[in-house]
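A single protein chain has been omitted; all remaining protein chains appear in their positions.
Right, chain A next:
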Amino acid sequence: MTIRPTSAHTTTELSAPIISVRGVHKTYAGGFQALRNIDLEIRRGEIFALLGPNGAGKTTLIGIICGIVNPSSGTVVAAGHDIRKDYRAARAAIGLVPQELHTDAFESVWATVRFSRGLFGKAPNPDYLERILRALSLWDKRDAKIMSLSGGMKRRLLIAKALSHEPEILFLDEPSAGVDVELRHDMWRLVRELREQGTTIILTTHYIEEAEDMADRIGVINKGELVVVEDKTALMRKLGKKELALTLRQPLTALPAELNAWPLNLSADGQTLVYTFDSQTEETGIAELLRALNQHGIDFKDLRSSESSLEDIFVSLVQQAKGVKP
């Protein structure tokens, strides 16, 4: 199945970022500062995951890029066009799936995707819309009123609406919220296909494994500030920790003082010794540790090594930021 038709996108050269956000601040009318000095570049054709706790400013940032929220200051260029001066071209290149399930109750599925396509300035193309609805398993529901759809179906309908005008850039604000496991798989497959066909995808999610699975790059935003933007693999390498857990033959009450220099942690029951090390470094120090344990007569019957997940990294980043901020 191909979702994107043949129409070639005629925008700036390939190497330039498809979205570039420069010095964006946002203070809401009530005086709340939702974004502080955001600089961000999204590369053409990537899947970018924007992570952050509730209220971090993810939806606000997406709203600014899509034209729903006015930035207090700063500039955004999307698909080579300034989103304010050249809003037509910029917005025509963007499709947005909002976080909230905003739909018209009385419209039919078919009428609403047709409406979206027209609104974004595209000539009618029923074949293309049919392909999208089929890909999202909504074709059978095409004549149904939207209010008769389930929550997950509405979510998919919003995706269909966002894709209806063949955008180069697709924003998915928490697309997996309220979607069951099977449909989530289908949805991610669709997202991968879109990426293969050249669509740039920016998503937010609270399921960190999803970001770990899907994303090429990851941005973490906390309290309106971008804490980190990094290649997923580099991020996991750089901030990821490895652990070596040793199950001891004889429980220990305390570690010998000579071993205090090592980053070791003894479990409460004295059965397990955990050694944490940087996964990046050449010298893991495992060989020396084992020798040292041997010298002190500490014997073990089992050992396991594990790597921290993106989730661990995310939690530590957000906590670090909390510690820094008053």
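Basically, contacts are C-beta pairs under 8 Å (C-beta built on N, C-alpha and C of every residue); 3 or more make two chains touch, one makes a residue touch a chain; residues count from 1.
Convention: contacts and distances are computed from a predicted model.
Participant: For the chain not present in this complex, what protein name does its UniProt entry give, out of "Cytochrome P450", "Formate dehydrogenase iron-sulfur subunit", "Transport permease protein" or "Septum site-determining protein MinD"?
Facilitator: Of the names offered in "Cytochrome P450", "Formate dehydrogenase iron-sulfur subunit", "Transport permease protein" or "Septum site-determining protein MinD", the one UniProt assigns to the missing chain is "Transport permease protein".
Participant: Please identify which residue in A:61, A:92 or A:318 touches the non-displayed chain.
Facilitator: Answer from the full complex: A:92 touches the omitted chain.
Participant: Determine which one of A:25, A:43, A:122 or A:242 touches the chain that has been left out.
Facilitator: Touches the omitted chain: A:122.
Participant: Hey, which of A:68, A:234 or A:303 is the one touching the hidden chain?
Facilitator: Within the whole complex, the residue contacting the unshown chain is A:68.
Participant: At which residues does chain A meet the chain that is not included here?
Facilitator: 28-29, 63, 66-70, 87-92, 94, 96, 98, 100, 102-107, 111, 114-124, 161
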